[in-house]
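Working notes, beginning with the structure itself.
Of the protein chains in this complex, one is absent; all others appear in place.
Labels A and B are assigned to the chains in the order they are written; within every chain, residues are numbered from 1.
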Amino acid sequence: MARMKFVCDAERCINCNGCVTACKNEHEVPWGIQRRRVVTLNEGQPGEKSISVACMHCSDAPCMAVCPTNCFYRTEEGLVLHDKDKCIGCGYCFYACPFGAPQFPNGASAFAARGKMDKCTFCAGGPGENGSEEELKKYGRNRLAEGKLPLCAEMCSTKALIAGDAEVLSDIMRERVLRRGYGAELWGWRVAYGDGKQAQRGQRVHAPEKP
Amino acid sequence: MCNRKIVALFCGLTGLLLTACTEKPQTYTPGVSTAASDPPPYATPPFAGNRSAWEAAVSTRMKGQNEYVRVQ
Partner (left out) sequence: MSRLIACWMRRVGRCTAALLVPLLMVTAAYGAEVGSYRGGRIDPQAPAVMVVPQGHNAAAFYDGVRRSLYAPGVTSIQTPEANVLIQSEGNTWRQIRNGPITVWGGWLILAVMVAITLFYLVKGTIKLHEPTTGRKLLRFTVYERLVHWVVAISFVLLALTGLSLLFGKHLIEPIFGTSVNAALLWVAKNVHNYTGPLFGFFLVLMIVRWAKDNLFTSVDWLWAKKFGGLLSGEEIPSGRFNFGEKFWFWVGVTVLGLTITVTGLILDFPLFGQTRQDMQLAHIFHASAALFMIAMAFGHIYIGTIGSEGSLEGMKTGYVDEAWAKQHHAVWYQEITGRRQ
C-alpha cells in the first residue's frame, strides 16, 4: 500500500455538503468545528466551482513543522495525525496550515485559551488502541482499522471526493479525464504533496495535450 | 591561555547546539510510521495483524470509487 491521499474533482462537486454532514455525524465533532467544508468559487457565475476541503495530510506538513510540542506524527500510510494529550492549544498549526484544517473547540477566547486542536484524521483515529472508547471520544471513529475508507469520500454521491492510495486515485482520475476530455486539474495537490516523486505520480493524471 | 581554549570550546559547543535548531526533514517514507504509540490499522481486530487482508479490503473499496468500472 502506498500513500493515502484525497482528491476533490471540482468538475463534479455539486456543493451538497454531504461530506461535511457525514463527517460531523460519524465523529460527533464538537460544536464550532468542521473537519471538512465546501467552498464555492465564482458563486452564481458561469464557471462556478465547488471544492470540498479538509486536512490534505501534506507531505511536508507545515502544521507538523511548527508544533512546539511535536505532537504530530505520520502513519505508515502517510497520514498526518496528532496526539491530543500533548497538544497545548497554542494555535500555531492553525496559523501554518494552508487549508484551514486545524480548529479549536473553544473558538477564539481570552488568553488564547484554545482547547485541544481537532482536525480531519482521514477517519484513522489517533494514538492509542484502534477502535477504543477513548479513541472514539478524542478523535472519532477509526474506519481505516475497520477496513473502510474515509466516510466523507465513501458517501459522496457524485464521487467528486475520492480517497485512498495515490496510485489508485490517479488511475480513476485518468480514466475520468480521458472520458470527459477536460478537467484534469487536481486542486491543491501540488501544495499538499509537493513537487517531488509524489507530484510526478500526480502528473500522470493530466490529460494528454489536445492539438 | 586556558581561558582562550575554554572560550573556543564554548563557542564550538554552542554552535553545534544551534545547528540542531533548524527544521528536521519530515519527509514521508512509505510504510514507516513516526507514531510513538499508534498501532497500524491492520494490527487490531477485525484484521488482527493480517496486513494483506486489510490491504485487500481497503483496495476493493478504493477501486469501487470508480463508477466507470461499476456500471460497465
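Throughout what follows, contacts are C-beta pairs under 8 Å (C-beta built on N, C-alpha and C of every residue); 3 or more make two chains touch, one makes a residue touch a chain.
Predicted model only: the values in this text are computed from it and were never measured.
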| item | value |
| --- | --- |
| Contact residue for the chain not shown (choose from A:40, A:132 or A:158) | A:40 |
| Residue numbers in chain A that touch the chain omitted from display | 10, 17, 20, 32-34, 37-43, 45-47, 49, 51, 53, 62, 65-71, 85-92, 94-100, 103, 108-113, 181-185, 187-188, 191 |
| Residue ranges of chain B at the interface with the undisplayed chain | 1, 3-4, 7, 10-11, 14-15, 17-18, 20-23, 36 |
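Throughout what follows, only the chains that are shown with their structure count from here on.
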| item | value |
| --- | --- |
| Approximate Å spacing (C-alpha centroids) for the pair chain A, chain B | 18 |
| Chain A - residues contacting chain B, complex | 1-3, 59-61, 64-65, 73-78, 81, 83, 124-131, 142, 144-149, 153-154, 159, 162-165, 168-169, 171-172, 175-176, 179 |
| Touch list for chain B against partner chain A, complex | 23, 26-28, 30-44, 46-47, 53-55, 57-59, 61-63, 65-68 |
